[in-house]
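Just below is one structure, and these are the notes that go with it.
All protein chains of the complex are present and in place, except for one that has been dropped.
Coming up: chain A.
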Amino acid sequence: MKILVVDDEEDVQPLFLQRFRKEIKSHEVEFDFAQSGEEALNYLKDKHSEVVLILSDINMPGMSGIELLTHIREDFPTPPPPVVMMITAYGDEENYKQAMDKGADDFLTKPLDFNLLKEKLKTL
């Protein structure tokens, strides 16, 4: 299962790789990373069919996670559309509502609970 993680913080990458160390080793999951919405869209142009799940931060410089979500839903509607989970440090009602309205499948708050995330992955 290929997962794209979009976050402007570079250190998110080793964090995911270590947290999912066992899963990666057993080839249950595979990670790719983008540091901005723009980079994510570029990546998806070629590989949207491979990616099953997109985890995106909302609060990024330039294109925000919400904008990225809107683009994903507009540009890649072909079934099956990727699952998109939004991640934010601002876990308030307004943010949640906005993300769900734009078509997010789930909404996670920072700091990320990796055990919860792993549970959610199992149901995909």
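In this text, a residue touches a chain if its C-beta (ideal position, glycine included) is under 8 Å from a C-beta of that chain, and two chains touch if they have at least 3 such contacts; residues count from 1.
Just so we're on the same page, contacts and distances are computed from a predicted model.
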Chain left out of the displayed complex - its UniProt protein name, from "Glutamate synthase", "UxaA family hydrolase", "Carbohydrate ABC transporter permease" or "histidine kinase": "histidine kinase"
Options A:Asp46, A:Glu74 or A:Glu94, residue touching the unrepresented chain: A:Glu94
Residue ranges of chain A at the interface with the undisplayed chain: 9, 11, 14-15, 18-19, 21, 59, 61-64, 66-67, 89-90, 92, 94-95, 98, 110-112, 114
